[in-house]
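Note that one protein chain is taken out, while the other chains of the complex remain in position.
Let's look at chain A:
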Amino acid sequence: MSVETERSSTESEVSGLDYEETALTLRLPGGTSRVAGSELDRKRGFSETVELGLGSGAPVGTRGVASTDDQSDESPESQASVAEKPPAPKARVVGWPPVRSFRKNVMKSCKLVKVAVDGAPYLRKVDLEAYTGYHQLLTALQEMFSCFTIRNYPDEERKLVDPVNGTEYVPTYEDKEGDWMLVGDVPWKMFVESCKRVRLMKSSEAVNLAPRAQQS
C-alpha cells in the first residue's frame, strides 16, 4: 500500500487569499513558490488538522506523516481526551461536501436543538428558527409529547403537565456556557441564539434552578 501523496491546495482557499504571495505584484497565486517541499508542508498542516480533529481509532501512522506519529506517542492521555471531546471543527474545504449552495444556505438558516423529556425514551429535534416566540415553541413541545397540556400560572411561569400522573415538567435549556436555565427568562432572540438543547425537567428536580443560576 503506497503512502498516498497528499495534495491539498485547499489551505489557501480555506484561509482566504495567501496575502504574502499576492502583496506586491499582480500574478497568479502560487506563482514560482509552488515548490514540492513547501506544498508538502502545507499539506501536512491540513492532514494534521484532520487527524487530530477526528480523535478516531484510525492509526495515524498509516498516513506516513511523522509529526502526528510523535504526537500520538507522547501523550496517550491527550489522545484519549481528544477522542472524548467532540471533534474539533475540521478544516473547511471549499466546495466539499458537494452540496448545492442553495441547499447549504437553507440549512445554515436552521437552528436545530435536541429536546429531551425526563423519562421519555426518545429525543426529538426542533428548529428554533421556525418559531416566532415562546408560546409557539411551548405549544409545539406540548404536541410533541402530546400527553401534556400547558398550565398557565398567574406569575407567567409556564409549566407542562402530564395528565396521567399529574407530574409537572419545566422547560429548561442549556446555554452556550453550559448552564441550565429556565426557558422564558431571556428575550426570544437571545434564547434562540444561545440555546444548545432543551430538556423538559420534572418540576421536583428543577427546584434549585433559578433564573441565570448555576446548576449545583
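Rule of thumb we're sticking to: a contact is a pair of C-beta atoms (placed from the backbone, for glycine too) under 8 Å apart; a residue touches a chain by one contact, two chains touch by 3 or more; residues count from 1.
One rule holds for everything that comes next: contacts and distances are computed from a predicted model.
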{"item": "Among \"pyruvate dehydrogenase (acetyl-transferring)\", \"F-box domain-containing protein\", \"Signal peptidase complex subunit 2\" or \"50S ribosomal protein L35\", the UniProt name of the subunit that does not appear here", "value": "\"F-box domain-containing protein\""}
{"item": "Touching residues (missing chain, whole complex) on chain A", "value": "1-2, 4-10, 17, 22, 25-32, 34, 50, 54, 56-59, 62, 86-87, 89-90, 92-104, 106-107, 110, 112, 122-127, 130-131, 136, 139-140, 142-144, 146"}
